[in-house]
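Showing just some of the chains, left in place.
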């Protein structure tokens, strides 16, 4: 069994030592979503056609959150984020309107960018919630998880059962 | 149909004017969760009995994130958070190990604390992910939503289908 | 002659004591601008018609900067910003393309919101620069100044020679 | 025996609920110091006479840190800081050169400003260290403690054995 990597010899949390880890090119792709009602879906779509839109604010929030990850997640290392890209896709079925949020993060660093991608995905979803909550507070942020990562000692990870 | 409250007359986002809203006592309760495997569940439980534990780091992260909400969510108003409390409950069934995260936030302010409670819940879950990801990257952060809010012009909201 | 209000009895800076100042409704309107070339003007206009646009990112940046003002400007008091609204207007003459940026900020507080409005205006202009600098680094951010303020002991201020 | 006020019913940390506490005028005075060698003392004094000086940078750092206190100290409530003033006094005896740092913080709030005053004092001392460490890394930051507080339910506190 692997040990928890964040626990020190006194049994307390520490920021693990990555001084000797190699700088390699690393990527991570994370997914979140938000389920909204018909009215919100319609309104987001309509604004999207005009110049102001909920999704572009959410996207800026997600990108800025990616850069703040090591200030928000206590044991997370600071790393020089080299790229963040956020995509939106609607999954609409009968009376379900789910906005899929996919975030790809990249770095040249000595630790992975999984937390940056996941944090950006969560904050993007929370921002959609914030901007639409005057219409309905019942929105649900769906599952948030890692789709894929590359680079580093542990190599490539790919989630099989999703996408 | 209610209008989106964050869009200005040029069709772009703005921070809505709450200057005239009354200062009242407000609360919000949000829920998130994280589904971990048997090995992680066991390790978290064991450390919990010792002095170091994943959950206390996650809890500190959630509380600090609640205070950063208006810096992370673009159109969210700064407000004087007067209390944050985070609870953990395990929902264990056969080979499913789900950690339920419940956040209660309070303020005396002129706008609600829903975003603070939701952001704290998400960041708490993300921190658990960060601290356990060396064991398994397949953890899934479950649905994140508002359970309840009180105070303000729109009054009390209670989610019926959950809890 | 009025004394500088930020200097203490040792001749050094301090954050002035506003404990006894009254909480009143206050507003401030600030102006900045950015002068871009024909190519950038055209590209911003075209994207504005589509869904992604430079101006909506700049606007989010301006609003978030307004909330960070007391963390950026050393002697500035934290205050509960209650509203921020940013407008864009193009001033196009022959081969001059100037984007006028007007920010209105509001608070219920014991000190003014001039710095919040001015900071938001500057950061909005800087963000336009950042997003267009791959096309031309020669853009110039124009004069930045206070157009108007209301509320507080010093009352209303209105700039006469501009607008 | 008083209970720790930051521990919730699950035995974990929480941000205590101050929703019902009264808004009153509150002050706190904290002290820190830094002991430097003869060479550093002389250099700080000389620069103080010129236009650039270590102490004015340290003072700005202390004031800005006071405003960041609730983002740095996990269970600390955000509060509307209404004034911060930092004084320096040299205590020079034979070959001891101690710079005394005294910080006074004020608020109109529902919780005290002790942490703001203490944090500002510590960061002021750390900044002096940073700016002089190229000359000598052996400087020692002296005791840091609360000298006095007023306001709030617990009333006035005055340290007897110091000053």
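Just a few scattered comments:
Going in written order, the chains are labelled A, B, C and D, and every chain counts its residues from 1.
Operating definition for what follows: a contact is a pair of C-beta atoms (placed from the backbone, for glycine too) under 8 Å apart; a residue touches a chain by one contact, two chains touch by 3 or more.
All of these numbers come straight from a predicted model, not from anything done at the bench.
Counting every copy of the one repeated chain, the full complex in this structure comes to 6, with 4 of them shown.
Heads up, the rule we're going with is that only the chains that are shown with their structure count from here on.
Centre-to-centre separation between chain B and chain D, using Cα means, comes to 32 Å. Chain B has residues 8, 10, 12-13, 60, 64, 68, 74-75, 80 in contact with two or more other chains. Residues of chain B touching chain C in their complex: 8, 10, 12-19, 70-71, 74-75, 77-80, 109-110.
For chain A in complex with chain C, the touching residues are 48-49, 51-53, 55-57, 60-61, 64. In the complex of the two chains, the chain C residues touching chain B come out as 25, 55-56, 59-60, 63-64, 66-68, 80-88, 106-108.
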